[in-house]
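A short write-up of the structure that comes next.
Of the protein chains in this complex, one is absent; all others appear in place.
Then we have subunit A:
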Amino acid sequence: MDFLELRWDIIWNYRELFLRGIWVTILLTICGYVGGIFLGVLIGLGETSKKKWIYWPSKLYVDLFRGTPMLVQILIIHLALIPAIFGQSYGFMVSGITALILNCAAYNAEIIRAGIQSIDKGQMEAARSLGLTHSQAMRKIILPQAFRRMIPPLGNEFIALLKDSSLVTVIAANDILYAAKVVAGAYNRFWEPYLVAALLYLILTYLVTKVVAYVERRFSNSYNPRKKKEGRVEA
């Protein structure tokens, strides 16, 4: 253990690589997550569908992407799927984001399905009895309520994705972990680069938990930004 002679200067020398890595990690995670939300909503709704030809493909998708390691998915997408479809690779960014979207969508779909199914069925009945169509009831009544319940698990998924994005180093994406590996290789020293990488991930996940906590508060029922509407005739 050479704790006493840690050489932080080697990190400083490679600061640009780490900054670049932070940026790449953030970009991968945000793109993967946003895409994963959109695809996840579709698949999650698909999982609640009564139509078999919608339900089964959605279920299969979730089982497939939850049941296989993300590392394997990344390799298949980068080395096999994208070249097979487009005849060439478009680099780690495209492959990485694609893999993160597809993987994240499976987990988000489960969160969204569970959220929707946790809403009392009386809510749907009340909405339908007022004459709302199924999709109007979904949009106005079910999803807004389900969304509140989905916020904590969706936040967890964001944090998990942020950390899992480090797996894209395997296709030579220059994210945080990649920077650490380069430094480790160049100096043959391991404590400094990997501790810094861990610390950077820790800071990022900490920031995310703060954002999630804010969103949770913002959407809680007691929070009512419009105290009194204007033009109301008061009793």
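Everything below uses one rule, namely that a residue touches a chain if its C-beta (ideal position, glycine included) is under 8 Å from a C-beta of that chain, and two chains touch if they have at least 3 such contacts; residues count from 1.
Basically, contacts and distances are computed from a predicted model.
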- Message: Given that one chain of this complex has been left out, which of "Amino acid ABC transporter ATP-binding protein (PAAT family)", "NADH-quinone oxidoreductase subunit K", "ADP-glucose pyrophosphorylase" or "Transport permease protein" is its protein name according to UniProt?
- Response: "Amino acid ABC transporter ATP-binding protein (PAAT family)"
- Identify the residue among A:Val62, A:Ile116 or A:Ile141 that touches the chain left out of the display. A:Ile141
- Task: Return the single residue from A:Ala126, A:Ala172 or A:Ala213 that touches the missing chain.
- Result: A:Ala126
- Task: Name every residue on subunit A in touch with the hidden partner chain.
- Result: 120, 122-123, 125-133, 136, 140-141, 144-145, 148, 221-222, 224, 227-229, 231-233, 235
